[in-house]
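Only one protein chain is missing; all other protein chains are in place.
Chain IDs A, B and C follow the sequence of writing; residue 1 opens each chain.
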């Protein structure tokens, strides 16, 4: 299999209201490209990171209003916490974390109501 | 390694008051013999099952009052639920379930208070 | 008889507004609650939070069973009562608090010990049964009466720092006897009076029982497999959900050929009575 065909099985989960941006799906089993950038002519491919996953998710899965998901710097917007296999992504390298096959990535919108 | 030396790493957990019989330990990482009966001369050894684990636990880990842990038929007493890797043991074969290395076995005493 | 309605009144719409605008809940679920009757057995630690939140949520008819009276040593956990109500029937005290909170909820007070002679008739009159009791004998009694009456049973328990929550006899899941065919030896049974309990622990379990009853009444849990939720206040992971067996075809109560077809003597069966404290 060539680099451009390789994919990773990633379980995406959405909670705290994030699911409302994804057609009310709380879980999406996604096949995410293993290497970015996607342009097949690119010479400098790198293994997919969470940074890549965020933009890929916005382009391929998001149903509405990308500004409620993506921030200004290629990260998620303020107020979204990302979990990598059940742990705060900050413990795993944040945007630079390299995805592995069968990873579970959760996007949580923090709640403020009471 | 001969059969009589082989062990399995089993994580035992106790909850709902069961831990009070085990010196208030909620988790014990145990090395459990992989084959039973333990008598080295026995010809008919079989892979360790939950039935074996229950009697082994009673002999080796229980601190007090075995009748609060074991029942009359080699099983746990009434009112204890056993979990194999997070699921009701009835889904896994109950007493005949064959232990695997790194299994997590939980003994829960059911509560009746309110 | 419990009268169902086809529309909410304006005062009800004002009161339940935050649930009416809730996506996935809304007017239909609120109507389902209004047209549902639930029986909370026990107005102690579990029943206190459970009955308060069910009464507040808009359940049409709420029955409360308790034979006991309010004691000062209850008040660290039974927040539906208060100090001035010492000596009052717990069922009546609970009803009073619910009425002050929400007069739209019809509360039925059952000031009695639930036993084989009276349980079936009472249970048959409600849609959902909530086990908020504190003893083994009543737990088996409620299980059997719920199976015979074909009612879902939302069972909670609490002791010391731990709690447990299960729905029995519901959508192909097990009954209490499928899991525990024989009662525990009586020397292994501890109640909150003897073993102690941190007050907020039954508070948490009672709230979860209210939630499960609301989910049953409104169909929010349609797809869920049978589980038990374990709570441990002093673990760093406080909650754990475990997958349970389905209904056992050979269960003597809910199986394919049940041998128990009416309520039995639960005091003898369990070796302990409902009023042992």
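Here is the rule we use: a residue touches a chain if its C-beta (ideal position, glycine included) is under 8 Å from a C-beta of that chain, and two chains touch if they have at least 3 such contacts.
Predicted model only: the values in this text are computed from it and were never measured.
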item	value
Full-complex contact with the absent chain, from C:41, C:198 or C:270	C:198
Sole residue of A:17, A:37 or A:74 that reaches the chain not shown, by the stated touch rule	A:17
Contacts of chain A with the absent chain, listed as residue ranges	15-17, 26, 67-68, 77-81, 83, 86-88, 90-91, 108-114
Residue numbers in chain C that touch the chain omitted from display	11, 14-25, 49, 52-53, 56-58, 72-73, 75-77, 79, 81-84, 100-103, 160-161, 192-201, 203-204, 207-208, 210-211, 214-215, 220-221, 223-225, 227, 229, 233-234, 236-239, 241
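In the analysis below, only the chains that are shown with their structure count from here on.
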item	value
Distance from chain C to chain B - Cα centre to Cα centre, in angstrom	32
Rounded Å distance, chain A centre to chain C centre (Cα mean)	41
